[in-house]
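With one protein chain withheld, the remaining protein chains of the complex are depicted in position.
After this line comes chain A, so read on.
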Amino acid sequence: MIGGLFIYNHKGEVLISRVYRDDIGRNAVDAFRVNVIHARQQVRSPVTNFARTSFFHVKRSNIWLAAVTKQNVNAAMVFEFLYKMCDVMTAYFSKISEENIKNNFVLIYELLDEILDFGYPQNSETGALKTFITQQGIKSQTKEEQSQITSQVTGQIGWRREGIKYRRNELFLDVLESVNLLMSPQGQVLSAHVSGRVVMKSYLSGMPECKFGMNDKIVIDKQGKGGTTDDSGKSGKQSIAIDDCTFHQCVRLSKFDSERSISFIPPDGEYELMRYRTTKDIILPFRVIPLVREVGRTKLEVKVVIKSNFKPSLLAQKIEVRIPTPLNTSGVQVICMKGKAKYKASENAIVWKIKRMAGMKESQISAEIELLPTNDKKKWARPPISMNFEVPFAPSGLKVRYLKVFEPKLNYSDHDVIKWVRYIGRSGIYETRC
């Protein structure tokens, strides 16, 4: 189990230090600083081990969060907890920054006391936490309210309190996906996957029961069994194969296992309903075609064409192409048809930005790079060209089929709930070798 938790700023100064177990000494704080934050080489592994102590760290902007243990713990669990911890902190004081942490350190210690007990993760649901850890100080509560807190913290549905009431019952559903790609210069896909999240915001009265349906292959096939073989083949085309997924704790897993239906009592406010990953039949929104020509020892010609590959009616946004330049670049001339392109010496790359681009279009950039002859005989490693963008559809092909709400006790039905659905596809690591 987690033995302790430390938060450092970028200089390695300790902002928060909370030790849960005796086997973690004070020197562990320094060990992490010396060996990871101030290490000579950049430490890339998120798990490091010094003197029989394991450190799991994540970095949020300039802030390091490190969980420490001497035991053989489930690393995935620790990271899940650290991410959750980040979420909780963001929910309480928006951005995780040195200043915010310093200003809220009492709150953070309070939170740490609540979400970790003797190193075992506890309830880390923001909605629930906010009911008894507040930033305003505890208002004097009535006996009933106090007893409610107890039943809520210890009860079966820890993530939702009773007696919530809204005038307008509303539901927001976002499908957020990030698409990752590595492509060879010839256009062959070397690896590609989509990791997606279904994020919901619910403002519903009472204790409603929800049911969520999407075009998951297994579910569709199951339903298709009753119909004709033709039908199943047809619907199979639209369905997607999910490689793996995880759910929010509110989802009834037993029901998912037996009936493949996702039913749950939602927490109030914002939460992440599920997370998933797909690797098959991905729609790649952009295709990058690089052309690099070395003209002698002192010159390099680069031409990059990007093609958008989705419905012409849709618009991609915030497109950014990053073309790495050799380390001995001494000058760059760029010509591009669309958007703006600039050589950024500090990042050793040409950055080409396009605000908006419709589907089934193409655009190109050409650059002339002058090189300085060096003593080094090493050849340039040719790092891949990377890309960033945002598209209004789900590259995995996921579709929300239905989202039903039942509240037997209160008198509103599924039709009375206003539902909003939105798809956003973003680039993860989207690279093409050149």
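Methods note: a residue touches a chain if its C-beta (ideal position, glycine included) is under 8 Å from a C-beta of that chain, and two chains touch if they have at least 3 such contacts; residues count from 1.
Just so we're on the same page, contacts and distances are computed from a predicted model.
Enquirer: Assuming one chain is omitted from the figure, identify its UniProt name from "Gamma-secretase subunit APH-1", "AP-2 complex subunit alpha", "holo-[acyl-carrier-protein] synthase" or "WD repeat-containing protein 63".
Expert: The record for the missing subunit names the protein "AP-2 complex subunit alpha".
Enquirer: Among A:156, A:346 or A:411, which residue is in touch with the absent chain?
Expert: A:346
Enquirer: Using the definition of touch stated at the top, determine which of A:27, A:49 or A:62 touches the missing chain.
Expert: A:62
Enquirer: Using the definition of touch stated at the top, determine which of A:10, A:311 or A:401 touches the missing chain.
Expert: Hidden-chain contact among the options goes to A:10.
Enquirer: Check each of A:329, A:396 or A:432 against the chain that is not shown and name the one that touches it.
Expert: A:329
Enquirer: With the missing chain put back, which residues of chain A would touch it? List them for me.
Expert: Here the touching residues of chain A are 10, 40, 42, 62, 327-331, 345-348, 370, 372-376.
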